[in-house]
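Reading through the structure tokens given below for one structure.
A protein chain is absent from this complex, but the other protein chains hold their places.
Chain IDs A, B and C follow the sequence of writing; residue 1 opens each chain.
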Amino acid sequence: MSDLEVVSYRPERDQYAWTFGGAAPVARIRTPVVLDVFTEDAFFGQVHSENDLVSEVCQFPFINPQTGPFYIEGAEPGDTVAVHFVSITPARDWGVSTTIPLFGSLTGTNVTALLNEPLPELVWMWQFDRAAQTCRFTARHGDFTMDMPMNPMHGTVGVAPANLEARSALVPDAFGGNMDTPEMRAGTTCYLGVNVEGALLSLGDGHARQGEGETCGVAVETAMNTVMVVDLIKGAPCPWPRLENDDYIMTAGSARPLEDAFRIAQTELVRWLADQYGMDVMDAYQLVSQGVEAPLANVVDVNYTSMAKMPKRYLPGGTVMGGAHARLKELAAQYRG
Amino acid sequence: MSDLEVVSYRPERDQYAWTFGGAAPVARIRTPVVLDVFTEDAFFGQVHSENDLVSEVCQFPFINPQTGPFYIEGAEPGDTVAVHFVSITPARDWGVSTTIPLFGSLTGTNVTALLNEPLPELVWMWQFDRAAQTCRFTARHGDFTMDMPMNPMHGTVGVAPANLEARSALVPDAFGGNMDTPEMRAGTTCYLGVNVEGALLSLGDGHARQGEGETCGVAVETAMNTVMVVDLIKGAPCPWPRLENDDYIMTAGSARPLEDAFRIAQTELVRWLADQYGMDVMDAYQLVSQGVEAPLANVVDVNYTSMAKMPKRYLPGGTVMGGAHARLKELAAQYRG
Amino acid sequence: MSDLEVVSYRPERDQYAWTFGGAAPVARIRTPVVLDVFTEDAFFGQVHSENDLVSEVCQFPFINPQTGPFYIEGAEPGDTVAVHFVSITPARDWGVSTTIPLFGSLTGTNVTALLNEPLPELVWMWQFDRAAQTCRFTARHGDFTMDMPMNPMHGTVGVAPANLEARSALVPDAFGGNMDTPEMRAGTTCYLGVNVEGALLSLGDGHARQGEGETCGVAVETAMNTVMVVDLIKGAPCPWPRLENDDYIMTAGSARPLEDAFRIAQTELVRWLADQYGMDVMDAYQLVSQGVEAPLANVVDVNYTSMAKMPKRYLPGGTVMGGAHARLKELAAQYRG
Partner (left out) sequence: MSDLEVVSYRPERDQYAWTFGGAAPVARIRTPVVLDVFTEDAFFGQVHSENDLVSEVCQFPFINPQTGPFYIEGAEPGDTVAVHFVSITPARDWGVSTTIPLFGSLTGTNVTALLNEPLPELVWMWQFDRAAQTCRFTARHGDFTMDMPMNPMHGTVGVAPANLEARSALVPDAFGGNMDTPEMRAGTTCYLGVNVEGALLSLGDGHARQGEGETCGVAVETAMNTVMVVDLIKGAPCPWPRLENDDYIMTAGSARPLEDAFRIAQTELVRWLADQYGMDVMDAYQLVSQGVEAPLANVVDVNYTSMAKMPKRYLPGGTVMGGAHARLKELAAQYRG
């Protein structure tokens, strides 16, 4: 379609951001716009083999590079940015996963601080068959291999936080960030409330696939070529991240302990239904209680993330968020021609 | 099939159990056996209309009646009981859900003790269309209704606990109990480790359907007619509940905070894979991290319950738990003729 | 002096209880009464040296033996038992502490389930100087020793739980039990709400001293000779344990996560002040917020326990709990003659 602007951006090595907030914008964009970007993997591309230990080849805090931030013209606090993922395509034919000392859900960490010895630090190289859309696990001990379907996604997409803060790219919170949910895939629209002028959108942390909860703390990490349609919804607040695809509306809550992440996602969903459909809050509470799906996203990051997914077929008719998902899908279809 | 014993049991009003452990067995059974039972709803059938408030019509602690316990001949600590659900059929054409003061995930409770006023106590009557396999939500305010598919399940199935304890039927723990997972449906086999002689198996808490997390604390509660095939696996321990259906093996962890429930389910799954397939624990950790699905069961009960579901297609070949699931399915097929 | 009954009880090896609830009473007592009892240490006296590992010499679930339960004549649900500790005296000149695999606050456990290797299992023998009222730590590595003052206390005192339950003697909850607070010392009155007829009071788990939080999970465990005055307060409920000494009123909250234990203790204290003094709840909230002391009791047991201590000098005049503390002190003085 003729008039939809396309912005392509492939950062140089020194052009990545490492925080949400506190980084200067790399470009200014006018919405609606197609963003066609490259994202480096969470280890800045420095783990290439089983011998490349994160604790040796990575230099903290230069972990989880973000492509961006993009300054969205006209975005102000009280608005919402909508990011529709058109395609998320691994840029390499391999990915990497690892254990990292004092990180992961089944080990003592810097915060769940224990006296036990840490787990061994190990790297697993995953080989991709991009034609078959599979990725291959190879055991480090023994000769077991297993092909799993690829489900390319972004662990991290966010805007600058409120309260004058700058947060590490490892943090998920109300501003989005490192939520690590497999729902952040092509076909999904992600809504993020704007906290500062220009919103300062960035993304990264591509995963060829990830289990729910991201148990060991690391997915099948890889670089991505990603196309999004980005729009701005003026005057529509979004207190916590919302996601939408053709079948579900979703909320993401990020906090510790994990029940607080659950509570955030669920209250946000209940209140969203009540606001959107004029439903009584208690009725919305009941409807959600019987209809919701509640997969975990991550139980490893600075905050844990819990998803609340409501099937659209259980909702009253009509669209949410001003119909942005359908509109952005249409724009995506125009873009792909 | 001629030689599979069928035990039918429909308790009188004074024959229900209210605890796991501490209740005398209602019958002794020899495995394998078909159990064909009736279970009363969690409110002991005392909520019939929107005017029947739980706080008024129910008499604590006589909540969540259990059918059983059944003494399983030959069951000893170190063995595992396998319960394959053949059918779970609502015994009425209506169910009930409610809010209960100081109960539910989005309110202060007796444990998350706050000074806020409690939420209103409300009852929702759900009407079933058993032919269409749907249940109808009717809003208390306004005239909104919504049909959802039925997904009949048991919130509660368990054996007597270890450590000389007797626990309320509201508790989920290593002995099973009130896990409130929608996975406990027809077609699923549930494995429970035996803690006392005879195991003392019981079940109840039928739900026509339930969202993941059981947000308000109460599902669509109804009485059930349920058929199970029960078997005993000698010399096979099962430290936390395991579930299996045709597509998944699953573990259930129950604890607070919720991340501990997650940790239990995930370590149990990792160790199960390592033990079953001779896989290195770290390799199993990696395989689970990328392959697991992690829906929540409940975030409302005395312990919260987190599920870890591993698709069988991601596992090495061969069966788990000595092939009990297939064997019990076969017995179920014989029973149904 | 003349008419205060004294009941002495030193259990045989087979007369201990291992649960709260579910154990038959060892004696019936009429209040007020002096109870003069012996309590065995938490390891049933089976750890005598650094070579006696708990995992080898103890037989689960026979851990934490309780002296009792005592059936209190006339005690009914809605009443409160008051236990005033007159003296708690180590019955030996040594105590023992240990690490136990998968137990303690700074290690993975059965519930905070991790893949790390457990900590080493070690025993420390503590020598007492009963004249000087000190106990001596001796390092296992090197030759460091340190004398600390004795502060004899009972980790465990409780009544039968509500809800038809029987709980392991390792559990602290609303019925008291294994709270492991150093506040449970001579001079303190402990109030416990009655859940079943006869209350079924028992106690054990003597500690020569204990740090707040009981970090490694085990205090300086020893057998005790303990004298209490026990009374019954009719018609006075006590939803969670309360303690009182000459300087403080206190509440004990037991739950997980630890913030819920804190919330219980603090709301109970706020509501106690509001009820006792006719104070507005919000005013009581403010008074507590500025006046309370909040030491931890344990962060290791089945539930964690948080204490809320309000100095009496910050309270309006008058007594609490009907003046039971002063009355029992007076009876204690009579007893000692």
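Everything that follows uses one rule, which is that a residue touches a chain if its C-beta (ideal position, glycine included) is under 8 Å from a C-beta of that chain, and two chains touch if they have at least 3 such contacts.
Model, not experiment: these values are computed from the prediction.
Visitor: Using the document's definition of touch, tell me which of A:Arg167, A:Arg242 or A:Arg327 contacts the absent chain.
Guide: Touching the chain that is not displayed is residue A:Arg167.
Visitor: From the listed residues C:Val7, C:Leu102, C:Met148 or C:Val302, report the one that touches the chain absent from this view.
Guide: C:Met148
Visitor: Touching the left-out chain: which of C:Asp41, C:Asp79, C:Glu183 or C:Glu214?
Guide: The single option touching the absent chain is C:Glu214.
Visitor: Out of C:Phe38, C:Phe62, C:Phe137 or C:Tyr335, point to the residue that touches the absent chain in the complete complex.
Guide: C:Phe137
Visitor: Please identify, in ascending order, the residues of chain C that touch the omitted chain?
Guide: Touching the chain left out of view, chain C contributes residues 97, 99, 105-106, 119-120, 122, 124, 137, 139-142, 144, 146, 148, 209-220, 256-259, 262-263, 266-267, 270, 277-280, 282-283, 285-296, 299, 304, 306, 314-316.
Visitor: Across the whole complex, list the residues on chain B that are touched by the chain not included here.
Guide: Spelled out for chain B, the touching residues are 106-108, 112-119, 257.
Visitor: By the contact definition given up top, give the residues of chain A that touch the hidden chain.
Guide: Touch with the absent chain occurs at residues 18-19, 21-22, 60-61, 111-115, 162-168, 170, 253, 255-257, 260, 263-264, 266-268, 270, 281, 285.
The rule is simple: only the chains that are shown with their structure count from here on.
Visitor: Would you kindly state whether over half or under half of the residue numbers at the chain B/chain C interface are used by both copies, giving same or different?
Guide: same
Visitor: Give me the rotation angle that lays the C-alpha atoms of chain A onto its copy chain C, rounded to the nearest 5 degrees.
Guide: In degrees, rounded to 5: 180.
Visitor: Roughly how many whole angstrom separate the Cα centroids of chain A and chain B?
Guide: 33
Visitor: In whole angstrom, what separates the CA-based centres of chain A and chain C?
Guide: 48
Visitor: Suppose each chain is reduced to the average of its Cα coordinates; what separation in Å results between chain B and chain C?
Guide: Centres of chain B and chain C (C-alpha means) sit 35 Å apart.
Visitor: Taking each residue of chain B in turn, which ones touch at least two of the other chains?
Guide: If we look for residues of chain B contacting two or more partner chains, we find 256-257, 263, 266-267, 270, 285.
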